[in-house]
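The excerpt is restricted to a subset of chains, each kept in its original location.
Chain lettering (A and B) follows the sequence in which the chains are written, and residue indices restart at 1 in each chain.
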Amino acid sequence: MSKFSMIVFSGTEDKMIPVGVLSQAAAAMGYEVRVFVTGWALLRFLRNPPPPTWPKEFEHYVPRLAKGMEAAKAPTWADMLRQARSMGAKVYACSMMSQAMGLSKEDYDPSLVDDVVGAATFLQESEGGQVIFI
Amino acid sequence: MSKFSMIVFSGTEDKMIPVGVLSQAAAAMGYEVRVFVTGWALLRFLRNPPPPTWPKEFEHYVPRLAKGMEAAKAPTWADMLRQARSMGAKVYACSMMSQAMGLSKEDYDPSLVDDVVGAATFLQESEGGQVIFI
């Protein structure tokens, strides 16, 4: 089985859309999907996330994009990721960055995160497959 | 034939340079090159693109970089991508994000974009090769 893995770091709300779309599409195509969440992106996976942020350079396009996503009845990135998980995708929070940010497994939304693991575990599980860094 | 694929999302002008350089270099080396344009990057591929933006953190280096690129007689990213296309590279605009942004195939510069397709089509064409997310 082909593998498709993502390291999700950036954490602005716009970059969460491809996390949802690609995990869902790859899982539906039969890929073994692994998502390793680290950096600022960890904040988007909390039970109580802070308000979303958007990149300063494109903030003025956000209302147009939000309206378009709604009109297209596009599911949220979180719902797409949940669909991917229901098809076997695994989502891991980075143990080192969780510790550095003072976050533990209980802080993460259990509908989005499977476990807290280290980078070496992720590299092992993704070995031999495609990996992207978002 | 080895495959080299790019998902181009970010859309600030600086990140378009590696899109041009890597697509041109990979195509010249005989790779099968696929570029999937989505997110804010779609704006750079329009017939009538908005003015370019640069990341706020490095804006003050832009004049130095622009002068250096000119002195080095470096081609623009768009010209490098056109060269890549002339060697067989394909450039796709993401159908979902195009819809969400209210953009259709006619809005894209035909010298830069081959077609509007979905993420699943891109994943199929890039299967088994290297993929980066810019």
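We adopt the following convention: contacts are C-beta pairs under 8 Å (C-beta built on N, C-alpha and C of every residue); 3 or more make two chains touch, one makes a residue touch a chain.
Bear in mind the structure is a predicted one, so any value in this text is a computation, not a measurement.
Assembly remark, whole complex in this entry with 2 chains visible in place, copy number of the identical chain is 3.
As a convention for this text, only the chains that are shown with their structure count from here on.
Averaging Cα coordinates per chain places chain A and chain B 23 Å apart. Across the complex, chain B meets chain A through its residues 7, 9, 11-12, 38-40, 43, 53-56, 96-97, 99-102, 118-120, 123-124, 126-133. Contact residues on chain A toward chain B in their complex (touch as defined above): 2, 4, 14-15, 17-18, 21-22, 25-26, 28-29, 31, 55-58, 61, 64-65, 68-69, 71-72, 74, 130, 132-134.
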